[in-house]
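Yeah, one chain of the complex is gone here, protein chain that is, but the others are all in their spots.
Let's turn to subunit A:
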Amino acid sequence: MAALYEGFTLCGLAAGKSRENSGLLGIEPGRDPDHVIVTGAGRTVTVYKVSDQKPLGSWAAKQGQAVTCPAVLHGQTGEYVAVQDSKVLRIWRDEDINFEKVFKATLSAAVSRIHALPSLEPLVLFQRGAVRQLDALLAAPQQAVEEVLSEDEVIRWSSCFLEAEQPLLLFSTEKSGECFLYLQKLKPNVLHKYSIDSEGKGACPISFTATLENKCITLMCLYSSGCVYKLLVSLHPSVEGEQHLPKSLLLKLPVSEGVLSRAAITSLEEGHIAIVGSPHSASTGDRDFLCIWNTNFQTLQASKELAGGAYGQLWCNAGKLYVTHGKVLTVLPYRCEMSSLAAALGKLKQTSTQEVTLSPSELNWNSLLHEETALQPRTGGAGMRTRNSATLSPTINQVLEDLKGVSSEEVEEVLEPFLSCSPVSPQFQLGLSHITVELLKRCQADPGFYPQTVLARLAQTGRLSHSSCPGFLMLALEKRDYFLAQLCLQQFPDVPEAVTCACLKAFLSVADADLVPVNVDLEGVSLVDGPGHSLEGVQNGFSPVLLEEDGCDVQLTAPKLDQSSSWIDMSLTRPVGLKKSALLNEILRSSYSESFLLPHLKDLSSRQVILFLRYLQYLYVRSSGDVYTQLPGLRAPTVTQIMDWVSLLLDAHFTVLIMAPEAKGLLTQLHRFVRSQVRLYSELGKIQGTLQELGKINKEQEIGLYSIEVIELF
């Protein structure tokens, strides 16, 4: 899950620039996470404090000169480094006021870019492909610089990384439509060249972004066709010489017509990418959108329309996106959650509920009012904005701030305004999990802190999932809060098997007496607990007892006498208390995958297994005695669910059950019951077969007593 928060303008763009050029060269991180260095296309370099939206310092080259590459901060010395007129290095400090007087060194070749690394010397990339460290270059500015690239080969993009304390420079070039990638290592100086196959039909790469993870560079490349490809560049390529890089399609943007020209991509954390200059859906041809996409699930996570048209420039620094559009540079804070399926689908779920509430048949004043408040900030002035959007992102931080240090009782008070606001916005969703995670952290840290009602309310919103707040359910179990645990099992769509099993274990081991004070949702259990009448009566001609008598099985002669009575007895008693059975039903209803559940099931003790099996058998007898496959009650488990659990339990504990003397009766009864069921189903199968045959017969054409036909004999 990712979201874009309300953005703000950092600075205006130099007026009079054309539609194609925003007039901004680049944005580089400053001294502080809150500082950025903005290099204008003309002559200016400005350092901003982002949160205050105000410049800290600004330098400009004199008329006739131009800054040709984005200025960077030298991490070790705290100096700013920029290149003027392609060949002149300029280095200055914050104290320097006059740009004319700062250090100047003329180089022998034109510079493409300077890349700064926090703890190392900046790297200078020359336009012809050579790379030098700044200190080495300063020692001999006029030193000869080799030409790496061939004629007509132009650097399009470059980036640098730090791997094992060694700087790496990755840059891409283009030569008459062909794309190449170079990986430059220093110490030892090694250069790897890769070729990237073009997509064909004139689609060319228009923007790159790269991340370094696990000794492998992931390069994402946006093509003009709207495809985002992923290329993996190994840091230690085995083969010398030029290599071919395979690419894999990561995402196909819904570009309805034409090609993208002014678009940019940048990778965010946790499998998200931000793209500017492409529409977020094929239906809207409008390209002035900033979108965040999840590359794992190929889902759109957030989008924002950019007023005045985008230039296709996008930078990312310290949790904020910088994008140029219209006549301003806008800063947009964003947040990316770890991408789980539940979270990825969360957006979908949310839009559907939104549709429901907005359906015209059901006018909701709340949502209407909220609509108004949501609309206001756009119409209102800049000064009004912060206060009016109080329901949204700023409040989350505020709420988080407020939560620190309050007692369990006060928590609800603090959260009340947040929880009572409409749960439609994505910010609410994000904030919810954020708040929950914070609360959980606190609960874990402080054993005395346990705001039960608040946690229950959070769970009841139905917008939490296990992956968004891991540990919620386990905390509930730890605190023996079975109500909350049941709530979580009901609400979380993605409880892992290990946790399900832990719940099961806890539910099975809790004494019924302990559950008396606990408030448990009993919807899953039918309160009319008289299965006898439905069992004894023959429904649709089926009676398990009758079938049993029909088969003359010699092995079962011993229990034969009291068999029918014991059978009914078995079905009459519920082996667990009402509340416990409600809890267990919740387990039965939860989703799982067998292979993951099985190892955890083995942790149950034999007593627990037998109890659970007896309960399952009880349920099965009850449900199969009925004509309907589901027990009465809204949240009762289906026969299939019951049967699957029986099978799982038997699988996991077969040897144990065989050895346990107290399980013997249970097993034989299960066996007998299953056999009678198998017999029933085989009878049903036969009936089905017969009826199918009937169907075939009906297809044959009806021949009367007399007909005239024409035949042909061969």
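Criterion: a residue touches a chain if its C-beta (ideal position, glycine included) is under 8 Å from a C-beta of that chain, and two chains touch if they have at least 3 such contacts; residues count from 1.
Keep in mind that, in the parts below, contacts and distances are computed from a predicted model.
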Practice task
Given the choices "UTP4 protein", "Transmembrane channel-like protein", "Vacuolar ATPase assembly protein VMA22" or "Coatomer subunit delta", state the protein name listed in UniProt for the chain not shown.
Solution key: "UTP4 protein"
Completion exercise
Among listed residues A:G405, A:P447 or A:G704, the absent chain is touched only by A:G704
Problem - For subunit A, residues in touch with the removed chain - result: 683, 685-687, 689-690, 703-714
